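In this view, the complex is presented without one of its protein chains, the others remaining in place.
By letter and in written order, the chains are A, B, C, D and E; residue numbering begins at 1 in each of them.
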Amino acid sequence: MKLVTAVIKPHKWEDVREALEAFGVTGMTVSEVSGYGRQKGHTEVYRGAEYDIALVPKIRIEIVVDDADTEDIVGIITKTAHTGRIGDGKVWVSPIETVIRVRTGDKDAAAL
Amino acid sequence: MKLVTAVIKPHKWEDVREALEAFGVTGMTVSEVSGYGRQKGHTEVYRGAEYDIALVPKIRIEIVVDDADTEDIVGIITKTAHTGRIGDGKVWVSPIETVIRVRTGDKDAAAL
Amino acid sequence: MKLVTAVIKPHKWEDVREALEAFGVTGMTVSEVSGYGRQKGHTEVYRGAEYDIALVPKIRIEIVVDDADTEDIVGIITKTAHTGRIGDGKVWVSPIETVIRVRTGDKDAAAL
Amino acid sequence: MDGYYAWMLVSASFVLMMTVPALALFYGGMSRSKSVLNMMMMSFGALATVVLVYVLWGWSMTYSAGAGDDVAGLFANPFTLFGLEGVEFSSYVFVAFQMTFAVITAALISGAIADRVKFSSWMVFVPIWVTLSYFPLAHMVWGGGFLSALNENGLSSLLFGWDAANSIANVLPQDYAGGTVVHINAGVAGLVLVLLIGKRLGFGKEPMKPHNLTLTMIGAGLLWFGWFGFNVGSIVFIEGDGGEKDIAQFMSETGVTWMNTTVATAAAMLAWLIVEKVRDGKGTSLGSASGIVAGLVAITPACGAVDVYGAIVIGTAAGALCALAVGLKYRYGYDDSLDVVGVHLVGGIVGTVMIGLVSTASAPGGVDGLLYGGGLKPLVVQVATALFAMVWAAAATLVVGLLIKLTLGWRIDEEDEVEGIDFVEHGESAYDLGTSGARRSVLGTGSTATEVSA
Amino acid sequence: MDGYYAWMLVSASFVLMMTVPALALFYGGMSRSKSVLNMMMMSFGALATVVLVYVLWGWSMTYSAGAGDDVAGLFANPFTLFGLEGVEFSSYVFVAFQMTFAVITAALISGAIADRVKFSSWMVFVPIWVTLSYFPLAHMVWGGGFLSALNENGLSSLLFGWDAANSIANVLPQDYAGGTVVHINAGVAGLVLVLLIGKRLGFGKEPMKPHNLTLTMIGAGLLWFGWFGFNVGSIVFIEGDGGEKDIAQFMSETGVTWMNTTVATAAAMLAWLIVEKVRDGKGTSLGSASGIVAGLVAITPACGAVDVYGAIVIGTAAGALCALAVGLKYRYGYDDSLDVVGVHLVGGIVGTVMIGLVSTASAPGGVDGLLYGGGLKPLVVQVATALFAMVWAAAATLVVGLLIKLTLGWRIDEEDEVEGIDFVEHGESAYDLGTSGARRSVLGTGSTATEVSA
Partner (left out) sequence: MDGYYAWMLVSASFVLMMTVPALALFYGGMSRSKSVLNMMMMSFGALATVVLVYVLWGWSMTYSAGAGDDVAGLFANPFTLFGLEGVEFSSYVFVAFQMTFAVITAALISGAIADRVKFSSWMVFVPIWVTLSYFPLAHMVWGGGFLSALNENGLSSLLFGWDAANSIANVLPQDYAGGTVVHINAGVAGLVLVLLIGKRLGFGKEPMKPHNLTLTMIGAGLLWFGWFGFNVGSIVFIEGDGGEKDIAQFMSETGVTWMNTTVATAAAMLAWLIVEKVRDGKGTSLGSASGIVAGLVAITPACGAVDVYGAIVIGTAAGALCALAVGLKYRYGYDDSLDVVGVHLVGGIVGTVMIGLVSTASAPGGVDGLLYGGGLKPLVVQVATALFAMVWAAAATLVVGLLIKLTLGWRIDEEDEVEGIDFVEHGESAYDLGTSGARRSVLGTGSTATEVSA
């Protein structure tokens, strides 16, 4: 089992979700995060003071996947979240030893 | 060392926390996330338009644990977060190479 | 490749970011989380009822790093986030198999 | 008297504003984020239904006290002035003003039963409840009915006899702006409903703390503001012919009621904060908002009957007693969710009863109370009035509450309650603060604030 | 009449408050969290610019109807009373009152074009638009111009001839407080601009739901409150000499307009909720807020012309029809973002036209409509007035809108629109709820609520 973690631009989330759904991914866990990188944030101005906002809002997606599907899924995300502009984000893959479905107690492949 | 990550229903958080505390877990990190899976969200209605909310609020718990405790802790979470209804969530285990307590610099088991 | 995850006190975030920037880290992903540990939360009072807030706000930083830099980066975080008081947080390191930059498709070291 | 009339236009508008948005905000902020919209909707819904019911039969049931219209001093004929038929245009402003009182009384109840009640049941409850509980009590207290009648059949004359020579009761019951009709009435209704409907899931176990105290504080502020209409607009003229004497009365009595309203409320806020400081070590913002409402409630019946010192005493008592009373629900286990009982019932009783103590003949609308040498009778009349109102309200609410329990049912499903009533009953969620700047800057910004070069 | 005068001071203040903060909140809550500030700023900006323009030439263009000042009944000379030169101090309160109407009409338009318009273009649009569309229509309807003139050149006389003997039109067009000038005008302007400017990116695909309904509900409540100034302050005296008759008229007509305003609005709220309940299974809080505004809009022209039953009928019709109308933008694909067309244009037409049906001579300012035996003529006059107003507003808006499209341009960049207009146009973000308690307690608290030991 692998854990695929993707950090993408928020407005790409819908596209990524649809593409993964089409591929057959039935579950994932998403959260709102802030990204720090080459893409810079904005400057806000309040009563004579400027604030540089270093962080940019991003969406993080975590998907536990079967070893066999890993490459495909990474490929789908990489393709769908792509805009070609700075800040498109990263995808990384890490090993998982086991995964359990709380409702049934199913393990690993059966738990997805 | 292992990292146990659990995605559970929000109203089970208190029960899980208590059960883990009883077992002797002294620390964890939790966050609010959104889940996408078999359990579907709601439909909201605003002035003649319907919105399907695909995501369901979940709580993610991350606990760094000693190898020896891993199975017990996974078991406790799986049991306590269980309601038997769709959307109870997942628990997964991944390897950790080292963990450090910032306050003291203690490493691994001593850092928990 | 490694994934360094750090859970620190919110008011240390700026210092950590600056120290990492100085070292040459160009990207990271941060999120707001709640910590449960030795450091206890507050008691809030509302109209004759007390509420114990078990959780304390923390910042989680995730950085994908080259194997070679891992120790340095962990060291920098541990040093900069240190206050010596309970609740300074944890840093843990886990293995990563691959990382991809969405914009370019670059892999691993090139993707950072 | 067009100046007085202009003030009544203002007052009616102020009191309508007290329900929507002020009370809706006060309650909405105290509820959980998954039920704030439902909470606010209960005020909005009460406004819509009571307005319609009031012009149809509410005014008639309260004030059509013509010959033979009055049923045992308890209520007037709903059909005499049905649809305001026969009411002079020049009286419409008074209909309007009284209408807004009925609205807010009904809306007040909703705080006791937050987060768990079918919206449709609430919408059916409200018009029946005002018909059985509010209109009769308003008639009894303000419409010349049983509780205020100065003839031989009034409560006072039953207790202390009657001055036949002057055709007037010996002792005058006092309720300037609605301690009984509004606050005791709503407070008792809240308590009865809570007992009928039961606790929220998790009451006493889960935290159910306010989700947005800024809303509650806006609400408290606007309630205070609107309350000037409520209290000061409640003046009744001695002559009533719009002549010099009425004008003089207007230009002095209203100043006193305005001032008493403010002074008592200030004292109540401080008293509540002091109770908290002593007991918990800190005064809270919810405490200051609650103290405001407690003070306003208690001075409502008394604002024309006391001087500034009396107002300070009543306010202080109300602030302190309500601060203690709101904790009782945990001890006795009734889930009066937003403290309608603790604030409105207790505050209403404090105000109504203390008139018997600190009322003074030197105030424009007062007689001497116990502490001013007026003896025990004023106190007894006030207590008797409060008790009668409590019994009436309890009985009426029980009837309507049971009716709905046995037909439509009150509670939403347990799962829906956990899920959140806003979604379930209204298909909405209050906030969608999104991926916008809301959170972008949360973690702090890159760097320092620098002055923009001018 | 200093009482009436005091009421006008209040009314002018109320109507100013309707734009800022009430309308700003109503609209702001409905927009997305990345554009709430810009939405609110459109109201704030309209207020600032229209105030200045109004004292300079707005009042003059509307009311300086001296000899030779009136241009074909369409507008008056902007320079006659420029800068209020020559206006009596004792008329300033009326200037103030009328000024606030111009302000809110301009601000209303902004809801149609939310999230996508350069702030600078809006700030240029507003003063030109009020000059070309609002001041002329206000002159035509209230300043003795074409639509209201009772002489032989007025619209009514053109349609139905003229009673030369009494020098008066046979049929009286009615618009008490601005169904045409304010609501139809703003609604049409909104529609024309939407068509000129185009849809938001993602309209009909992405969800664009309200980001903070509590703001919208505060806004709706404050709008209702302020609307008492709007409608009730719009009384015009028959005698006008401040004598007994005027006072009597003041003390009866205002009661009726207050009451009709409230009754119609209550009915509209219920009607909207019932449409939703029947169609979607649940009534929403946005529906109740919207129903309030729909009812207020529709009763605006009619509040002096109908009795309480007429008000209920108009309110019900407006609530139901607007509830249905707001869905049309999805069918026809025009992005009237916050439903200015669906609520103000539709509600304005409903109110203006239904006067022809349910107006009654028994109301203080009414003549008998069709259903009260007044025949078809009142209806025809109302329809004709509405149509004329729509054509004028459309033409004027088209001119100004195109002018700006061809010069400054209307839209912000596509990327900026995705990013959020608050950052891009104002350099700000509305919320920074931060790492404070906001989120700490989100996950629940450790343990149970316990009563503090007293």
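The criterion applied here is as follows: contacts are C-beta pairs under 8 Å (C-beta built on N, C-alpha and C of every residue); 3 or more make two chains touch, one makes a residue touch a chain.
Bear in mind the structure is a predicted one, so any value in this text is a computation, not a measurement.
Residue-wise, the contact with the chain that is not shown comes from E:3, picked out of E:3, E:221 or E:366. Touch with the chain that is not drawn comes from one residue among D:270, D:323, D:350 or D:386, which is D:270. Between the chain not shown and the residues D:18, D:39, D:113 or D:430, the one that touches is D:430.
Mapped onto subunit A, the interface with the missing chain covers residues 10, 13-14, 17, 30, 32, 44-51, 59.
Within the complete assembly, residues 1-7, 9-10, 12-13, 16-17, 20-22, 24-25, 28, 36-38, 40-41, 44-45, 47-49, 51-52, 55, 83-84, 88-93, 95-96, 99, 119-120, 204-209, 212, 215, 218, 279-280, 324, 327, 330-331, 425-428, 430-434, 436-443 of subunit E touch the chain that is not shown. Remark: the residues of subunit C touching the chain excluded from display are 11, 14, 42-46.
Quick note on the criterion: only the chains that are shown with their structure count from here on.
Chains making contact with subunit C as well as with subunit E: A, B, D. Chain geometry summary: the mean Cα position of subunit B and that of subunit D are 46 Å apart. Each chain gets a centre from the mean of its Cα atoms; for subunit A and subunit B, those two points are 18 Å apart. Within subunit C, residues 10, 17, 30-32, 34, 44-45, 48-51, 54-55, 59, 94-95 each touch two or more of the remaining chains. In subunit E, the positions touching at least two other chains are 209-210, 280, 282, 284, 286, 423, 428-429, 435, 439, 441-446, 449-452, 454.
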